[in-house]
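Left out: one protein chain. Kept in place: all the others.
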């Protein structure tokens, strides 16, 4: 009856030169799985996944190549269906065209998902494929097919928000320690402090990956909008009373599953967290991030190498140079004026970088891009906010507060989507404008005025 | 930036004559939802669904028509992409073609799923669309798009098998009473009997539909393979010790969600139930159904109206006629011989119907089709197995036992898929062959021999 | 080593005449259980309970008699310890006296509790003992010992309040149907109405009796304090929006476990329910019962038979007589004046009965006693509030509203405990005073004034 044919699977090619025996067996098993009718395939799917897991890296590449070679749409079928549709653009012909353009490997992946642990195995497969695409760009369609499926399966309607605290399973908590990338967790004591009464931690979970956080966010409950990150990270900081807090500071957000790269969770997570905190702590007035500015210094150095750049003047070059010194320059009294000027130059340049520098139609800074797309507003740029060496290298220690204000989120988002407009407070706008003004000796005092 | 364009949404048409205002508002909201970037859409999605729910039936049809008119692929875009692909069948061009052939309403549905309760709302929408397709076949693509999404989301890897018993929530149990279609449940006492120690009930659930069974199966634990269904359904039957049972009889399987019609659950459910029962009750040797034969009498009457039919002889006509009498004929002694002959004729005709009569390449009987595809074996046809008037009308009261034998399930399934072969016991095969034999007076005795 | 001796168990008596063999075996097993050291006894305890369960009623009585005969404190030991204490009232001698006065059967019961299901078995044993004490008052010490243990184990600190709704297990819900004694539940439809959005139902559970409600309360969320119970009980009454309610009416409270008779749950239950409702429905202003007045008519008939009784006058006799008629008299216009007078007489007599009539130092009405002890206030007596024949017989259809006002609960409770003072509203006080006034023709108009 040829059910297999329905999915447009190509006839097996003969022996591929150099194809490992284990890969050959896996391909044959995959064909068997495709030949089944629905519903019978759990055990066989598990066998296919087991065969996949046992492959070494060359074996995996050979398998991916087979997925491209044998589990892609048939060009002839596509051409025929396309012609039929062009002759008569009927619903029938469109349906046929839709069917033949879908790669059979998508159906293969759907069937592999029926094995116990199948979803996790497919996420791991995508992770491995993504690693290979750097050197094998021809494998990208596989990663794209998996992304298409996973994005549909991990639709935010299927995710559950869970609060994580010290009563959470250790098996979940150790994953936070392992995954946290923004501000590394230094063991269990550090983690415990991050889960105390004046902190909140939330993650998204999916029913098919029990105990596996997909993304998590760390929040500090504070009085006033935090300007410095180290106090938030200090494992020995005293625990504050959450009832006295008026601000919730999102100081870290971490995607856990590399195999789900490109499936968007963060925006939905932040909004649900804002709602959840608002319910239990009605006194919180401000929801804001304390975010890195990952691309600032890289951009600045590029500009300083370009003679015609608007920011390329002597003072800014000096300010940039001072960052290489003893922890952001000016530590003693005699340097303080020079330090203050450097500080103003760098804050202005950073505001300009964030608000004006684009990559295509969107802002160049990846973190800014994410928050603006969500509808947030850039509220403040904080000097010496993160003294870690990584942050010094990236942004000269500066960090940004993006405010999530439910009342304007929707409006900001739409303005951003429609016209690329980025929302920012007046003082950040003014900082950015400093770059464009004729440089006079008076600008520092004006800038100071702005900042106070 | 035109994110909306990415999804190929057509420009809004002007005022459609006769389109209700409420539908127009819903379509506008749907366009808004499509215009958002990912992740911002939960609240708006909820608003769209609310607007949909408030429509009356004409309003819904107008909305479906808008989905066909405005949320379908653009023929021009499809043609262009198809031509590009035909010129150069590159991965790039294929991807573009895949994108333009996907109807934008699929993305609309994915976004609607992000609302709380979105999945259930889409299932309900599909149920309503399916009702309309009978009179509006042009709406079928909508049902097909929804089916495509739902089949992916309700992949058996995402379902959880749960045992249902008297400790289950009343809100779940009342749904069993409402949904059970094969052997109606006559209220809470009847239900309670079906959940006693010598019964098992299992259902599939999905995390997005808490408390909502998707499909459920009822099982009786018995000594010997049941031949009659009424004893299994008797609310006053004494409760047997499950430890003494050697057979698990699947006597009813019910799909609960009309909006998930065509998404296959049954096969996977039966296999998981066989495994689960096997673990807790290792003495069970036989797993079999006691199944209706829904199409037998309809087919038989058609045959008896066709002069050339192989089963159209005087005896079978008499036997068929006897079914209309006082509860399947022969109740008193003088009729017993005639009754026995009628019984043999009908059993043979029924075996012939099940094993030999096709619809396309598959068996005509829908229940048989389902079990054979799963890899089951038709073991026995039972006389007077269901005395309900519905069963008398459908099959003259006959029922079939399909055996699920894990050792041969895979083999049977493959033979069925490859060549349409249906697995059956020797005695059913012999019954079917009686139809083909020259009718002599001796056949009854031979048939009796077979049946003993 | 004689551990058994530590518990003061008497040497086995010889054959008791007429003691059944099964009882003798049970007593021997019980002695074995007492002879064990701690911790080894789970299996043996289960065996003892099984032996107990298999006894018939005479066997049980023989066992109880053995518990009195052989598992009581030894009078000689008690006397010796008492003398020692009287000679020297040291902590040591007091401890010894405490030990010897404790009946060894208490230790037996504690050990039986170690069997799986032991707690439930002991509750059932107490239920059975209580039944027998009516004819065998000598068995009362057994019931008292069990009460002592159970009251300690069912300390309200060990109970959990759970809300019961339609998502609760059917196995729990059917117990509500079985146990509800105040206003019987007429099957599953009736129950379902009592669990709708404008109703609340709560129960206490104990971890040793999973799925077994100890006591439950039914609450209606209404606008205004309910005066009639039938509308609350109507299974077809439309469901109101709970957000619009300003009153929570406790219309039924049921103890489920006869074996826990005398262990007080009700007061703690009501207070916890008031708190829980207050949290989720802050608009509720009034928490009140709609309670039966079980002893009114019995008392009234006694009074009317006593010539000197203060309530024994012609009008009240007529009013009482009218209750026997066609549903509380006055149905047609001409009877209305007489009816009104009867109504006033009976309301006054009822108020007098509730507020003034005592049994010992406490009010005679058992329901009133319970609520006043809790600190509630009698707010109103409602005419024709319960038209059921049972209520007509008990109280002429009248019901009482007792208000639970958190602000005065403590004060009322203390006044009641200290001096027997019962809290009541001004209008009920005035009603009660009518009884004491010289009867003039004018009293009806005054009474009417009071009620308006």
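Quick notes on this one:
In order of appearance the chains are A, B and C, and numbering begins at 1 in each one.
Quick note on the criterion: a residue touches a chain if its C-beta (ideal position, glycine included) is under 8 Å from a C-beta of that chain, and two chains touch if they have at least 3 such contacts.
Keep in mind it's a predicted model, so treat the numbers as computed, not measured.
In the whole complex the chain that is left out makes contact with A, C. Across the entire complex, the residue among C:48, C:220, C:260 or C:409 in touch with the chain not shown is C:409.
Here the missing chain is touched by one residue of C:25, C:271 or C:317, and it is C:271. Hidden from this view is one chain, which touches subunit A at 166-171, 173, 187-188, 192, 211. Contact between subunit C and the absent chain runs through residues 1, 3, 35-40, 42, 72-73, 75, 78-79, 82-83, 85-86, 89, 91, 94-95, 97-98, 101-102, 110, 113-116, 118-119, 138, 140-141, 144, 149, 152-153, 155-158, 160, 207-208, 264-268, 271, 361, 373-375, 409-410, 413-414, 417-420.
As a convention for this text, only the chains that are shown with their structure count from here on.
Arrangement of the chains shown, judged by which pairs touch: a linear chain-to-chain path with two open ends. Over half of the residue numbers found at the subunit B and subunit C interface occur in both copies, marking it as a same-residue contact.
Between subunit A and subunit B, the superposing rotation on Cα atoms measures out at 180°, rounded to the nearest 5. Per-chain Cα centroids separate subunit A from subunit C by 61 Å.
Averaged C-alpha coordinates give centres for subunit A and subunit B that are 42 Å from one another. Look at where the CA atoms of subunit B average out and do the same for subunit C: the two points lie 53 Å apart.
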